[in-house]
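Only one protein chain is missing from this complex, and each of the others stays in its spot.
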Amino acid sequence: MTQIGQTAQMRLEGVSLSYGAKLVLSDINLDIARGEIVSVVGPSGCGKTTSLRVLAGLVSPSGGRIVYEGTPLSGPRRDIAIVFQDYGKALLPWRTAYQNISLALETMGTDKSERPDRIHALLKLIGLGNHADKFPSQMSGGMQQRLQIARALAQEPSVLLMDEPFGALDAMTRQTLQDELLTLSTKTGATIYFVTHDLEEAVYLSDRVVGLLPNPGRVGRIFDVNLPRPRDQLTTRESPEFLHLRHELYQFVKGAEQ
Amino acid sequence: MTLARTIGFIASLAVAILFIFLWHLVTLYKLVPPVFLPPPMKTYDALVQGLASGPLLKASLATLQRMLLGWLLACVAGVGIGALVGTSPVLMRYLGPTLEAFRPIPASALIPVLIAIVGLSEGMILSVIAFGALWPMLLATIHGLQSVEPLLYDVAGALRMNMATIISKIGLPSAVPDILAAMRLSLTIALILATVCEMLSGNTGLGQWLLYSARQFSSANLFAGILILGVFGYLTNALMTVAERHLLRWKSPHEANRAGIA
Partner (left out) sequence: MTAPAGPTRPFDWRPLAVPLALITAWELAMVLGPATTSETLAAPHAVLVGFFTIVADGTLLTATAQTLGAALGGLAAAVAIGLVLGLVLGLSALIDMLLEVSIEAIRPVPSIALVPLAMMIYGFGYRMEMSIIAFTAMWPVMILTRTAIRDLEPRLLEVAKALRMSFSDKVMKIMLPAIAPRVFVALRLAAGVALVVAITVEIASNPQGLGAAMILAQQTFHPELTLAILIWIGLLGYGINHALLYLQRRLFAFGTGSEVSHDAR
């Protein structure tokens, strides 16, 4: 779908990061095109989550830079939204579903009169239309993660950074949310940077899968996924191409762990 | 379930009335000297007369006013200073341990020191109450702000919130359970300090009323005063419970129990 070198929306140029004496990321180069879905996989300690935090602007790289829409990234931006893995902690427990989405609009200074319509539209989009007044503690894990995605979408992001968003969910919920995410990406056209440890998930969702190597975290190999869209939980996952990619990814991660 | 609860409550009320009847019998047969234990009816008369004719009502209102005003001052100062210190790493580093060192000092022990410095005029009693009741809320606010879920700061960062917004939308709301628990404790402290100050200063109030009744061996008046203090304690506690139920309704039932709502 997208080739490296085409006009990139986001470009990592020799990004490296060290905490004290420990080098966590080393010379990462990656171009991400607008609307692309890029997954990141790799053994633990390879800096998957760290790379996401750098892209979010939450951490500044020690070396190299990130160019976003042609200008260097200097900190968090509202058009780059994050969905954290730990939905239970990333939502404000004292706010209802409605109010949690409102948080994003409040901080962006959205006009008060506009908020209700937008919040209700987002709740509906994400399938929580009937749960506006529920507190996170009254929602299932899947619903909480949907809510977090809705809050991220409230920022009207052009880039969505997702940190193992479905890792803690059961298999059925996970597949449902994967399909919903694909639908959302077509609807919104947002670029998605997706960190996961689930190799099948990476292949299923992505246009490209970036395999990271650990100690220090660096790009090992980039896999192009040329599976047709729209994708389907049964047919896509049964296609020879899918199985082949899964096999290669598995070999890569296995090799990287040694 | 609710029916069972209602029946239980009525039975429980009956038991309480039975206790009052026992109290009546004890005084009737003078099992305890009446100087110490007045009959329930006499206590009731003292209560009604004292409230109707004024002196007890005046004393009660004076105590209530001192307690609530002192407590409100303490709330504002405690949460305000706590928010300031709790959100500033610099202030926290310099002041945190010093403030923490005040924790083991009983609020009442501050009274003699404060009397020496500021005396016991009306305004000073208020400041004594406020100063004594301020510590739990100050420390709870700091503690609450220090224990905000760290991931929420990332959420705030990703939304590019400024410091004021982070404090008002994330820090303080997440400290609310701690602050509420401290407010409850502070109400009790405020009531005790108000009473002690009245005893020491002789200013109109229930503390002075109790001491005066005891010196006159007027047990009925004494019991009437104790009763009113008990009602104050009960009501303020009940109000805090209502407030917690409402403000902490977002907690799951399990957490709510642990927070001590039950």
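All chains are identified by letter, namely A and B, in their written order; residue positions are counted from 1 within each chain.
Methods note: a residue touches a chain if its C-beta (ideal position, glycine included) is under 8 Å from a C-beta of that chain, and two chains touch if they have at least 3 such contacts.
Everything numeric in this text was worked out from a predicted model, so none of it was measured.
Note on the undisplayed chain: of the listed residues B:M41, B:M163 or B:A214, the one touching it is B:A214. Among the residues B:A46, B:A83, B:I192 or B:A220, only B:I192 touches the chain that is left out of the figure. Only one of A:G20, A:G109 or A:P230 touches the absent chain when the whole complex is considered: A:G20. Set against the missing chain, the residues B:G50, B:G86 or B:G225 yield one that touches it, B:G225. Not every partner is drawn; the one left out touches chain B at residues 8-9, 11-13, 15-16, 19, 35-36, 93-98, 101-102, 104-106, 108-113, 115-117, 181, 184-185, 188-189, 191-192, 195-196, 199-200, 206-207, 210-211, 213-214, 217, 219, 222-223, 225-226, 229-234, 237, 258, 260.
Following the convention adopted for this analysis, only the chains that are shown with their structure count from here on.
The distance from the centre of chain A to the centre of chain B, each centre being the mean of the chain's C-alpha atoms, comes to 49 Å.
Chain A meets chain B in the complex at residues 53, 56-58, 75-78, 80-82, 84, 86, 89-90, 92-96, 103-104, 106-108, 135-138, 155. Within the complex formed with chain A, the residues of chain B that make contact are 149, 151-152, 154-155, 157-161, 165, 169-170, 173-174, 176, 248-252, 255.
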